[in-house]
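Here the complex is missing one protein chain, while the rest keep their positions.
Moving on to chain A:
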Amino acid sequence: MQPLWLYLHFPNLQLDSYHTLGPSKARPNEQLEPAQDGVETPVVILDMQHGIVQLNQAARFTGIKPYMSLGTAAALHGGLQVVPFNPEIEKQQLSMIAHRLYMVVCDICFFSEQGLLLRVDNMLRLYGGLLQLWNIIQTQLAPLNVEFNFATGSSPLAAKLLALKKWDHITDDPKLMEQALKQVDLTFTELSQKDITKLNSVGVSTVEQLLAIPFSDLHKRFDTQVITYLGQLRGDFKHPVDFFHPAQRFEQYIELLYEIERSDLLLQPMHKVLSNLENFLLLRDELTQELSITLYQRDKENIEFVVGAQQGEYRAKDWLGLLALKLDNLILNAPIVALQLNVKNTFVRSPDKHDLFLGKQGAISRLQLISLLQAKLGDDALFSPMTVNDYRPERASQYCCALTVNEQNPIYRPPLRPSFLLPEPSLLTQHVSIVHGPERISTGWWDHHPVVRDYFIATSEQGQWFWVFKTPDNKWFLQGIFS
């Protein structure tokens, strides 16, 4: 079977990234600026060398055109929003699109900075035809709400050329593709400006005219680059292509067009990122336990924090709840200009197992409860008690991370111990009468925390039961309370 390629060209990647949610789900400029009376603000992306490179519909209405200079554009509309061109964002967007498409097409290549090349001939049998496949690709792209041009071609370069020309046709008929290719003007090709001028001066201005010239003739006047390009365009020469393999990790960076000063407002853009994460995880049937979030503050250090869900979650709704608790305690020193979400580890979801005979199950599980509490109270507020084999009472009882106790059978089973231990033994200041004792503990000389104490159980005049000890130099301390 003839190889068949599909090229997708995304002319407005950076601009589209600012409202991926699209007008159907949210107000288009929610993140940019509260749109007044539903009117879109004109936004343009400015490249230092080429002038305006991307513009939205509202900007087009005001008469602004691509490659216009900033001065002219600003003269056309006073309230114009200008965003500097950032190739990083485009790269991330393209990668995100590739990840989505990878779910339906196996061979994808980052062919240029704004385009993806898909090999489709080997997918046709799976989907039962080119149109069916194209429908599926369109459904994958639809939620992203990105603008794109597309074309099929019998060689990678032909597909790309047609897509750049905005042919926007899907076909597997070689004749149609050839016809379309022949009409393309040479300025769309990847030939150098010098070569194009040369060709134009001899009356060659379309691909058809160029291909009519035999290679041997061309070879005399032009270098091998032109020949290679033409050969690959026609499919005569092999064109090696590196296919993409999706990353196993989720990572997204979004730049906020407007600085956010209140942490609760951050939830809006966060929701967008978390929905992407949800899609990412859902398609793989995976969960994650930890999100690392970086907030970029203007002129200040980045804020980095981690939100955990011990049971593992994928739903944006659940993560947003935990995140809201975390953001409650967060103090912003400066406005936030961008945010990034990283997910390191994911694991395959195993179905929830419930014991049928255990009766009614709680609304949330133990691990979910821990995550909820940790998100609000911080990591240093939850503990579980733990025993350690040591004679010193303050060492025998320790607090460790919540619910991670490894219960071992204690070698040493102490006699009666109080329910509460004071954080530090304090000097005994009140009158007590001794009821039991002494119990001498003399240990620890080997680790520089020697302890020589005679412990007594005593009661106060108010009827409280205390655990007190006497040191060799006859000082009395209160260490525990028998509650």
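Simple rule for what comes next: a contact is a pair of C-beta atoms (placed from the backbone, for glycine too) under 8 Å apart; a residue touches a chain by one contact, two chains touch by 3 or more; residues count from 1.
Rule of thumb we're sticking to: contacts and distances are computed from a predicted model.
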Candidate names "Cardiolipin synthase N-terminal domain-containing protein", "Translesion DNA synthesis-associated protein ImuA", "Sigma-70 family RNA polymerase sigma factor" or "ABC transporter permease"; UniProt protein name, chain not shown: "Translesion DNA synthesis-associated protein ImuA"
Residue, one of A:V53, A:I196, A:L382 or A:L428, that touches the chain absent here: A:L382
On chain A, residues whose C-beta touches the chain left out of the figure: 358, 360-366, 368-370, 372-373, 376-377, 381-387, 391, 393, 396-399, 402-403, 405-407, 410, 413-423, 435-443, 445, 457, 459-460, 462-466, 480-483
